[in-house]
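Excluded from the complex is one protein chain; the other protein chains are retained at their positions.
Order of writing sets the chain letters: A and B. Residues in each chain are counted from 1.
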Amino acid sequence: MPNHPLLLFLVAVLVLGILAFLVARAKALRVRASGTAMYAQPDQYAWFAALSTAGPALLVSGVGGFLLLLLGAEIPLPWLLAGSLVVAAAGATLGLRLVTPDFHARQAIERVIRFILAGAALISIFTTFGILLSIISEALRFFRMHGFWEFITGTVWAPGNSFLAAAGRADDAASAARFGSVPLFAGTFMITAIAMLVAIPVGLMAAIYMSEFAPRRVRTLAKPVLEVLAGIPTVVYGFFAAITVAPLVVSVAGSLGLNASFNNALAPGIVMGIMIIPFISSLSDDVINAVPDSMRQGSLALGMTRGETIRHVVVPAAMPGIISASLLAVSRALGETMIVVMAAGMRPNLTANPLEEMTTVTVRIVAALTGDLEFESAETLSAFALGLVLFAVTLSLNLVSVIMIRRFREKYRVNNL
Amino acid sequence: MNMQTAPRASHPAGKPEVGQPHTRNESACHDLSIRVRDLNLWYGESQALKGLDIDIFQKNVTALIGPSGCGKSTFLRCLNRMNDLIPGVRIRGLVEMDGRDVNAAKMDEVALRRRVGMVFQKPNPFPKSIYENVAYAPRMHDMVSRKPEQDDLVEKALRDAGLWEEVKDKLQQPGTSLSGGQQQRLCIARAIAVQPDVILMDEPTSALDPISTATIEDLMDKLKSQFTIITVTHNMQQAARVADYTAFFHLGEIIEYNDTKTMFSNPATRKAEDYITGRYG
């Protein structure tokens, strides 16, 4: 670990920066004391000097370090740091040289700050690209081992002994590993569908009550209370699904003469639905509230009942927003991990019976990446392939959702959605 | 206020008794449509309407004028109980239509609104097709049973609203795709499609350009052969052009109620005169 020289370097840059700051300020004060009118305050010259000292040096060392790691460039660390210090010294000289009456230190600082802020804003872009790049590159390695087509259309997911193959003992792997993701996606969609069957009706109706019928006090109280449901960590829901709901489903199914697995899809589906209720209800409530009152009055003035007004005018008007909320909810359900890891099964199973055990994409991602990692094995890499599909599906759902809400917003000129 | 005029405000001053033919407009029929007695309304603690008395006659255009905040829109909304939607509103007094007290607990406000339609200040077509905007209410009210019947009714309403020629080729386009004036006529078509007795218009032209305004004014003149029209307007020329009777509101009271010609040529009260001549407004 290059902890020591790095620390030393940072201290050196800091000291240089402070020195530049003090010297520049002294110089500026002297110039001003001599009666010359200056463009900026002494402190601003000082800040500029400090920035011009530390900024380029940190930039050079950062880029250098990145090259070192990324391209494996052969730059010895001490040399890099020494070089950066030279840059710092040069920066300090420049900063001090520029302490002159007609230098616009304030604008210069402003430009630097704008640059730094824009840099911070870029981090979110980097994150997206980071996710995309890391997932795609590993997924490509996977597809080189196992075909893309097999992955998309295959109905058998049996990673089996693929780690042996990775260890160069392919012969020991009794049966060839097979990576057909269809059963995983089937399980994911099944559980998502169950969740939506719970969340959309309950969430939408609750939103209708809150925005159309409830007295204001009830609404201001009920909404945050419902949102508590969304704030409960998913690991807690997972425990609830596995320990409380799944046995309940089994016993209810048993009393109906049906045979249910303890890892059935119904329990995680229902619990996921409960978790998602506030997503639907809060967003729908906002959207329904944003429907202009003139719509309601127009309908009521035609002799419609309250219920008809809601069903035929308000809800259709809010539909883009409601669909948008539902899509976001679907996206969330597809990517939900802990509930299914804890309550759904591990065994890939292509079935339409929600009482049977089935597994999901996220469960297999977790299964592939926990325990002893062998980064070369197909099973580990398969997690990234699954992640890639998950990313693509949720991204498109989110984009459609954003477009729909934007359309709604433009239609009624609401800004707070 | 002017105490002398108040008791007389319910009847157009110096006009023939209820039920007798109007001298100025022979075709107009003078049956009583809505009778209002001692109507008071409070928003919370502040009183917005103070002891209103007025008779509205069938198949005429009655205009309500007055400076903003004088209660004319509030009064209008009393006639189809749209004020019920506003929390904290209290109403005392009689609004009688067809021999029934509109504000009675037994009165079904939905039934009332079916007979008293409303057109709003800003056009508010539903986010549906032009056709559906008109067909929606009649269908819900079981006024039509078959599709061709419904088509006929939509066409008739749009024709009566003078919109048919402009939209007959694009009935399936959204109502919001029309221009402002067209949208307002669509809203009128929507209101007349349920064949109400009374149509309330709350400054129906204030959001429109002059040409659209003129179209709507012509429309009101045509529609009064079928409907009783009560319109709130800021525009005194408009009241003079379209209304048979005009009521002047000020600070929650009806200062003067008269036939339009008298109101504008020879107002009985000083306040009305000042307002009409533009001394305040």
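Observations on the structure shown:
The rule is short, and it goes like this: a contact is a pair of C-beta atoms (placed from the backbone, for glycine too) under 8 Å apart; a residue touches a chain by one contact, two chains touch by 3 or more.
The rule is short, and it goes like this: contacts and distances are computed from a predicted model.
The chain absent from the displayed complex carries the UniProt protein name "Phosphate transport system permease protein PstA", chosen from "Sarcosine oxidase subunit gamma", "Chemotaxis protein CheC", "Phosphate transport system permease protein PstA" or "Ribosome-associated ATPase/putative transporter RbbA".
Put simply, the missing chain touches A, B once the whole complex is considered.
In the complete assembly, the contact with the undisplayed chain comes from A:384, out of A:103, A:384 or A:408. Residue A:130 is the one among A:62, A:101, A:130 or A:254 that touches the chain missing from this view. Across the entire complex, the residue among A:242, A:344 or A:378 in touch with the chain not shown is A:242. The missing chain, though absent from the display, is touched by one residue of A:89, A:222, A:323 or A:350; that residue is A:222. Where chain B meets the chain that is not shown, the touching residues are 98, 100, 107-108, 110-112, 114-115, 140-142, 195-197.
Chain A residues in contact with the hidden partner, per the touch definition given at the top, are 69, 106-107, 109-110, 113-114, 116-118, 120-125, 127-128, 130-131, 134-135, 137-138, 201-206, 208-210, 212-214, 222, 224-226, 228-229, 231-236, 238-240, 242-244, 274, 277-278, 281, 303, 305-308, 310-311, 328, 331-332, 334-338, 341-342, 362, 365-366, 369-370, 375, 383-384, 387, 390-391, 394-395, 398-399, 401-402.
Here, only the chains that are shown with their structure count from here on.
The centroid of the Cα atoms in chain A and the matching centroid in chain B are 55 Å apart.
On chain A, the positions that touch chain B within their shared complex are 216, 292, 294-305, 308, 312-313, 316-317, 411.
On the chain B side of its complex with chain A, the touching residues are 80, 82, 85, 87, 110-115, 117-118, 120, 122, 124-128, 136-137, 140-141, 176, 187, 190-191, 194.
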